[in-house]
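One protein chain is absent from this view; the other protein chains keep their places.
Read from first to last, the chains carry the letters A, B and C; within each, the first residue is number 1.
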Amino acid sequence: MKENKISIIGGDLRIVKLIEILSHDGYSVFTYGLEKAENLKKDEKIVGDLSLEEVIASSRIIIAPIPFSSNGIQINTPFSDEKIAIEELISQIKNKIFIAGSIKLEIKEKLEQNGNMVIDLMQREELAVLNTVSTAEGAIQIAIEQTARTIHGSKVLVMGFGRVGKILAHMLEGIGANVYCEARKNTDIAWIKAYGYQAIYLNELEKHLDKFDVIINTIPSMILDEKRLDRLKEDCLIIDLASNPGGVDMKQAKQKGIKVIWALSLPGKVAPITSAEFIKETLYNIFQEVS
Amino acid sequence: MKENKISIIGGDLRIVKLIEILSHDGYSVFTYGLEKAENLKKDEKIVGDLSLEEVIASSRIIIAPIPFSSNGIQINTPFSDEKIAIEELISQIKNKIFIAGSIKLEIKEKLEQNGNMVIDLMQREELAVLNTVSTAEGAIQIAIEQTARTIHGSKVLVMGFGRVGKILAHMLEGIGANVYCEARKNTDIAWIKAYGYQAIYLNELEKHLDKFDVIINTIPSMILDEKRLDRLKEDCLIIDLASNPGGVDMKQAKQKGIKVIWALSLPGKVAPITSAEFIKETLYNIFQEVS
Amino acid sequence: MKENKISIIGGDLRIVKLIEILSHDGYSVFTYGLEKAENLKKDEKIVGDLSLEEVIASSRIIIAPIPFSSNGIQINTPFSDEKIAIEELISQIKNKIFIAGSIKLEIKEKLEQNGNMVIDLMQREELAVLNTVSTAEGAIQIAIEQTARTIHGSKVLVMGFGRVGKILAHMLEGIGANVYCEARKNTDIAWIKAYGYQAIYLNELEKHLDKFDVIINTIPSMILDEKRLDRLKEDCLIIDLASNPGGVDMKQAKQKGIKVIWALSLPGKVAPITSAEFIKETLYNIFQEVS
Partner (left out) sequence: MKENKISIIGGDLRIVKLIEILSHDGYSVFTYGLEKAENLKKDEKIVGDLSLEEVIASSRIIIAPIPFSSNGIQINTPFSDEKIAIEELISQIKNKIFIAGSIKLEIKEKLEQNGNMVIDLMQREELAVLNTVSTAEGAIQIAIEQTARTIHGSKVLVMGFGRVGKILAHMLEGIGANVYCEARKNTDIAWIKAYGYQAIYLNELEKHLDKFDVIINTIPSMILDEKRLDRLKEDCLIIDLASNPGGVDMKQAKQKGIKVIWALSLPGKVAPITSAEFIKETLYNIFQEVS
C-alpha cells in the first residue's frame, strides 16, 4: 500500500503512542477525539484541528479505538471531552479500510454494507502473540509484588500452554522459577517437556497442587474449583489471566483466605509504548496484505 | 489398557533400550529378531527364545521396527542375523495392536484387513515434538565440531520456525548464540520476536545472509540456491536438517567451497536411550487411548 | 554445634519468619520484643512470655535485629510496643554467641569484652550473595512497573559487575532484555562477555548512554553526573541500588525531568520469607563454624 495518510479517531494511550510512531515513520496523521493528548500537538506532521468529516475524508485508512467501544453506544475517547456516537460515526465512513479492536458483528456488517473493508485488530493472530510478552511481564510483576518470596526458586504453576502460557513459562524460567505447566493434550505435554518445564496432566493436577507458591491461570474455564482450592498451600498466590468468567471460584477462594489477583488487559496497562509498537507492526502487515 | 505383555520383533538400539525400560516398568516382553542384543539376556522378565509364531501369540501388542523396513522386502533387524520378510511377518499377525514406524500404506491396509489396529509412531505428533530435543542437540554438536568459532557469540540463522526450529533456537540461545530465525508467516515472525530472537522474513533473507557464521535449515524446500549461496561468508557452515531433497543446492555449495553437513535421523544416532524413553512415553499414551 | 535452643530479641518480619523456620526445623525458640507477631503464638515450641533476662538466660545463642538499631539508642523492635535500649540490653549479655546485623564497632567491642562471640550477619559474604537474588528481583519489579515498555526487548544497562550486577544481568537476560553491563576492569569485561552480555568500559560509557531504556546502578559512587545525565533518552528510567550516597546526581536528574528510583534494602521488602530462609542458611553455616 503506497498511501502515507492515516486518519485516527479516538483511542487510549496506546493509540497516542501509535500516532507518534506513525508520524516518526513518515505518515501524515489526521486525528479526531484526541485533543487532550498534549504530546501530539508538538508534532507538525500530526493534524489535530479538523472536523470529524474532514478527518474521515483525509485518508483511505481509518483507525478507531481498541476496544472500539465499552458501552455499545459511544466509541472510547479517553483523550477527549467529546462523546462520539457509534451510529453517527459509522454512518459517515464509506469505501475505507476501517481498523479497530473488538468490533461487534452488527457494526462490522453495517460498515461492510457501506463498502468498507473492516479489520479487527483483536482478531489478528500476530498481535495476540506479540501481546503475550506484555501480559507475561505484567503477571511476573504481580507475582513479585504480591508474594513474600522471590519468584527465583519458587514453584510456579502455569495452567494452560497456549499463547500466553508458552511465553509466561519461558520468562518465569528465565528469572529462575521452578516452572510447572499443566495441559490436557499429549502434544502440549510433549512441548512442555521439550522446553524443559515440569509437565502435569490436568487429570493429575490434584496431587501436585499442594506444592505451588504461585499459580497463574490462562484457561477461561473453571479449573480451580472448591475441591482443588482446598489442596493449595495457605499462602499460595493465584493470578488469573483468563477473561470472563476466569478459571477460579472467586467466592470459595475468598472464603478460604486464598489471595487471587484477576488481571485482565495487561498489555495496555503494563507497557503502552510496547503495545503501540506491536499495533504498528500489525498495521504494517495489514497494509502489505491490502495493497 | 490393562495388559502387561508386549511382543517386540526386530528393531535397532532404540528398541533394545525400549525393551529394557518396558521390563523395568513391569511389562513381560517377548522378543524375536533381537538375539544379538546381549544386555537383554540378563533380564529374566525378557523372553528371547521363542519362535516368531510364539512371540506373536504371546501378547495383544506387537511392536515392529522404526522404521519398519529400509528395503521394502525385509523388516529392519540390525540385532539379528535373521532376515524377516515383510510379507511373511504380516500374514501371521491378526487382531493385534500393531505399532511400528514409517509403515507403507499398502502394508497398513493389509494389516487392517486382518483385523489389526495399526499405529505409525512416526505420525504421532507428540513423538515428533519430543524428538526435536535430540535433533537440536545433535545439530549443536555438529556446529561446535565443524566450526573454528564458539557457537557462543556466533551469529546463527535457523531457517524455518516449525517444531525443530523452535527448540533449536531455544537451545542455541541457551548456549549464547546470537539467534536469527527466518519465517514467512506474520504469526511465526511474531512468535520469533516474542521468544526474543531476531526475526527475518524470507523475502528479506538476502540482505542478511552475509553475516551468519552458521545456518541451520529445517525447511524441506530449496531455499539456499545458487544466488543465495553467493551471499554467504566464505567460512559459513550450513547444517541441513531437512529430509529429502533438503534445502540446499549441494552441487553449487560444493563448487563454491561452502561446507554443508546434511544431518538426518539425528535422534537415533545422538541419543538412543533418550529416544527410547520418548518412544515409551508415546506408547503409554497409545495404550491409554486404545484402552 | 549441638545446642537446639535459640533466643531472639526484637527484629522485623524476616526475624518473625526466621523464628517459624527455626521452630519447624526443631529448635526451641525463646523470644522477646516480638509480642505483636500473632503467628508465633500458635506454635507451642516458641516461648514468648518470658522476661528479657529469662530469654537471655535460656540459650547460648542470642539473635538480635537486622539491622541492630536504626537510631543508635534502641534496637529495632517493629513487632513490639517496648523500647529496648541498646546499653541496657548489651550489659546483660555475657559469654554468648551474639548474632545481629550492622553492629557498630563500639557495641561489638563492648560485647566482646563481656566474653561474647559477636557475628555480624551483614558481613557474611554468603548472605550478601544470596540477597542479590531478592535485590535483583525487586529491581526488575520496579523496572516493569515504572516504564511504559516491556523489559523484554528493552535496552537495559547494569552499572557495576559486582555481586548484584552479576545476578541482575542474569535475570534481566532471562526475561528477554538486551543487557549491557558497564565495568572498569579488564577481568570484569571478560566475565561480562563470557556470560554473553554487551560489555561497556566505563571510559566509553558516554557514547552509549543515549540508547538505554533503563539504567540500573549498583556502584556507590557518582557515575551519573550532570554531563552523563544529559546524554540519556528523555524517558530513560534510572534505578539506583547503591547505598548512600548513590550513583546519581539526584538534583540534576530532577531538574532534567529524568525519573530516578532510589531503591534500598530491597530483600526485606520484596521477599521477607526468602530473606528469612537465606538468614537461616547463613545461621546454620555459623553454627557449623563455631561448633
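FYI, a contact is a pair of C-beta atoms (placed from the backbone, for glycine too) under 8 Å apart; a residue touches a chain by one contact, two chains touch by 3 or more.
These numbers were taken from a predicted model, which means no experiment stands behind them.
Q: Which one, C:Q74, C:T132 or C:S275, makes contact with the chain that was left out?
A: Considering the complete complex, C:T132 is the one touching the chain left out.
Q: Determine which one of B:P67, B:G138, B:G160 or B:G196 touches the chain that has been left out.
A: Per the contact definition at the top, the residue touching the missing chain is B:G138.
Q: Considering the complete complex, identify which of C:I19, C:I167 or C:A263 is in touch with the unshown chain.
A: Looking across C:I19, C:I167 or C:A263, the contact with the absent chain belongs to C:I167.
Q: Among C:T187, C:S221 or C:S243, single out the residue that touches the unshown chain.
A: C:T187
Q: Where does subunit A touch the missing chain, residue by residue?
A: The list for subunit A reads 152-153, 176, 193, 196.
Q: Using the touch rule from the top, list residues of subunit C that touch the missing partner.
A: So the residues of subunit C touching the unseen chain are 125-127, 129-130, 132-133, 167, 170, 186-187, 189-191, 193-195, 281, 285.
Q: For review purposes, identify every residue of subunit B that touches the missing chain, sorted by number.
A: Considering the whole complex, subunit B reaches the absent chain at 13, 17, 133-134, 136-138, 140-141, 144-145, 147-153, 171, 173-176, 270-274.
Basically, only the chains that are shown with their structure count from here on.
Q: Please compute the C-alpha centroid of subunit A, do the same for subunit B, then give the distance between them in whole Å.
A: Chain centroid spacing, subunit A to subunit B, equals 38 Å.
Q: Between subunit B and subunit C, what distance separates the C-alpha centroids? Give it in angstrom.
A: 50
Q: Could you say which residues in subunit B touch two or more other chains, in rising order?
A: 193
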